[in-house]
Every structure is written in C-alpha cells, then in structure tokens.
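The block underneath contains the structure these notes are about, expressed in structure tokens.
Removed from the display is one protein chain of the complex; every other protein chain stays in position.
Then we have subunit A:
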Amino acid sequence: MAQFAASDRTDDLPEAMAELAGEFHALAERDRLQLLLELANDLPDLPERYAGRLDEMEKVDECQSPVFLAVEVDPEGERAVHLHLSAPPEAPTTRGFAGILHESLDGLPAEEVLAVPDEAPFRFGLAEAVSPLRMRGMVGMLGRIKRQVRAHISIDERQ
C-alpha cells in the first residue's frame, strides 16, 4: 500500500469531510481520540435489510477487526451514495473510522465520492494520535467504498 503523509489540507475534500477534518484539527491530540470515540458511538445501526446478513456485505480485510460495508447508489438523478458500515463495539477505533466516512460521505453524489483523494484518511490529524500504521484500515475502507460506487455506476451504464 502506498505511504501517505499527514496533511491538514481540506480544500479538495467534500464539504462535510472538510468540516469534520477541521473539527479534528482544532482539537488537542487527546481530544481527537474523544471525538473519534463519539463518531464510533454515533455510527448508525445497519438497516433491517442488512441486519444479520453480514455475509452479503463486503468485508474490509485491511482492518484488524471485522468490518463490513455495503454501498447503494440511487439509480437516477445525481446518483446519491448510501453507506452502510458495521464494526463491533470492541473495536472502537475501527468503528470511529467507519463513523468518519459515514458522516463525511453518506448521501453525496457518486461523482463526489469518487473524487475524494485516496489519502483523505490522513487529513484528520489522527495519524499522530493512533499511529500511521493503523490508518491503513480507513484507507482500505475508503478504497472499497469507491470501488463499489464505481461498480454500481458501470453496471447502470451497461443497462
């Protein structure tokens, strides 16, 4: 996996992601962990159609804890992306990463999700707080989300 350097640049991020990155950067390192924990706690439960059906979701192998994701894309209009992420409460860091992506990307047009830089996970000032190696979990989640969005779009285009 490519090595990404931490950055506080936000001008090329979607609005909600830039705002969240700004919130993290405004905090001291220790408080960043608290915000990450809040995001972990706020990660929405899976909708009923996915509950108990993790085997139908994509597993994120880059994460040290079991994380599953499913991406839906509206068939019409601006093709809004809907994210569904699941991570166990015993893995709060991973849940927090999922929370950041959900808060930042859920509901955005497909085009905007695809335009998110691959190294965006390093824009939250978290590498110092949780160590750069752990960040690859979030990089993996983002990569898989973008790949699923791309797959949805190309299927739609073929129809």
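As a working rule, a residue touches a chain if its C-beta (ideal position, glycine included) is under 8 Å from a C-beta of that chain, and two chains touch if they have at least 3 such contacts; residues count from 1.
Just so it is clear, contacts and distances are computed from a predicted model.
One subunit of the complex is not drawn; among "Molybdopterin converting factor subunit 1", "PEP-utilising enzyme mobile domain-containing protein", "Nitrogen regulatory protein P-II" or "Sulfurtransferase", its UniProt record names it "Sulfurtransferase". Touch with the chain that is not drawn comes from one residue among A:Leu37, A:Met57 or A:Leu114, which is A:Leu37.
Listed by residue number, the positions of subunit A touching the unshown chain are 1, 33-34, 36-37, 40, 61-66, 89-94, 96, 129-134, 136, 140.
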